[in-house]
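Below is a structure I'd like to ask you about.
Left out: one protein chain. Kept in place: all the others.
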């Protein structure tokens, strides 16, 4: 189990971490298996989405903000209930398959660390599980 | 594979099941590995979120109700389409890593069984997978 340090720079941000995960897979030497990613926070999450047009990231954050605005009759005193909700909607873990020593991602897919209440130093747990003979 | 019985008490409820899962991990004796949780229902789900201020749970359920109200032009005759939608948004499975014999959760994280159409007796499948030497 590896813990990555992730530094976010805005309150809301989709940070492409694909190359960091790919590098860990490469260093591990795994050929076939899977990678489990887990975010140990309650206002950050993980997703996968397009790596080409940065407007996709902008549109995702824009629409989340419109649908789940920062102020909306919430009781939680820290004022970040929107971030807690967004994190539960996107989810705290991601499983990505490894095939022929590489992440099995689609052509347009990147793995994003989702910051919803930054900027902050964050952590990400990464577990690389090689297949075993059954 | 273990099946937990979960009793919910309201139509919508986030039920903290962290200690039950932690106990299963402890009884299993696993040191390193992961736990896969799976909800075999279509109007209940799983999430992870804050364990400290109960207002976070209240705000999550409140905002889900505002965004996905119980009546909204639905066709399904059982009148619980909102619960089906919320369950798909939060998801039916959760993967949590095990490290040094304990659940690898962040300081503020709890695992919640999400009831969206209760109260009902529910089930939760729990699979504990120890790491194997590759």
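Should a chain be cited, it is by its letter among A and B, assigned in written order, with residues numbered from 1 in that chain.
Following the convention adopted for this analysis, contacts are C-beta pairs under 8 Å (C-beta built on N, C-alpha and C of every residue); 3 or more make two chains touch, one makes a residue touch a chain.
On a predicted model such as this, the values are computed, not experimentally measured, just so you know.
When the whole complex is considered, the residue among A:6, A:25, A:44 or A:89 that touches the unshown chain is A:89.
One chain of the complex is left out; on subunit B, the residues touching it are 1, 30, 36, 38-42, 67-68, 72-78, 81-82, 84-85, 87-89, 91-93, 95, 123, 125, 127, 129-130, 132. Touching residues on subunit A toward the chain that is not drawn are 32, 34, 47-50, 53, 55-56, 58-60, 62-64, 66-67, 89-91, 94-97, 99, 104-109, 131-132, 134.
In this text, only the chains that are shown with their structure count from here on.
Each chain gets a centre from the mean of its Cα atoms; for subunit A and subunit B, those two points are 19 Å apart.
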